[in-house]
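Heads up, one of the protein chains got dropped from this complex, but the rest are sitting where they should.
Up next is chain A:
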Amino acid sequence: MPLDTMSDEPDEILLVLFANGNASAARALTARLTPRVMGHAYRLLGNHAEAEDVTQEAMLRLWKIAPEWRQGEAKVTTWLYRVVANLCIDLRRRARGVALDSIPEPEDGRASVTDHMQAEARAEALQTALDQLPDRQRQAVVLRHIEGLANPEIAEIMDITTEAVESLTARGKRALTAALAGRQEELGYGDE
């Protein structure tokens, strides 16, 4: 099956095709899932190079599990979010104490840049604030408010109750609000 005809196929079907040796399914899954995996890994890690390593490892695990994939048990993306989170948490635990010092602070003078640059600065500021959160709070906030997942799916990914998800996101947002409060004017907070 050619790559362009696979764009409408669900991830689970593509994974079965991949396990059957279909090279187009591999390319379609890579093109579809890698940006999401990479984006999520970066938001959890705040480091581009590490996020790339985690993304490659998560996708490799997906390729390896493909022959054993059981239809209907979990969405491929749910499984991937869980694998990415576990890999990121392991990585951060190994690098604790080093990573926090290496997080770049946004440069001064952002208030005068264009809207595009301003949005980029906001994203960067949010990333810096996210990096200060405890792992589970960061994961819950990113899944809920950036990836846009529903609480039940987040609960499945994190293996906790929906009430626990709500609690984690609430505490995470309070911490983010406090962390970003001092940068409102600098980042055009009041413009919206």
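Odds and ends about this structure:
Note that in this section contacts are C-beta pairs under 8 Å (C-beta built on N, C-alpha and C of every residue); 3 or more make two chains touch, one makes a residue touch a chain; residues count from 1.
The rule is short, and it goes like this: contacts and distances are computed from a predicted model.
Its record in UniProt calls the unshown chain "Dihydroorotate dehydrogenase", which is the match among "Glutamyl-tRNA(Gln) amidotransferase subunit A", "Na(+)/H(+) antiporter subunit B", "Branched-chain amino acid transport system permease protein" or "Dihydroorotate dehydrogenase".
The residue from A:A74, A:I146 or A:A164 that touches the chain not shown here is A:I146. Looking at A:V76, A:L91, A:A125 or A:L168, the residue that reaches the missing chain in the full complex is A:A125. If you put the missing chain back, the residues of chain A touching it would be 18-19, 21, 23, 26-27, 29-31, 34-35, 38-39, 41-43, 48, 51-52, 55-56, 59-60, 63-64, 66-67, 119-120, 122-127, 129, 144-146, 148, 169, 173-174, 176-177, 180, 184, 189, 192.
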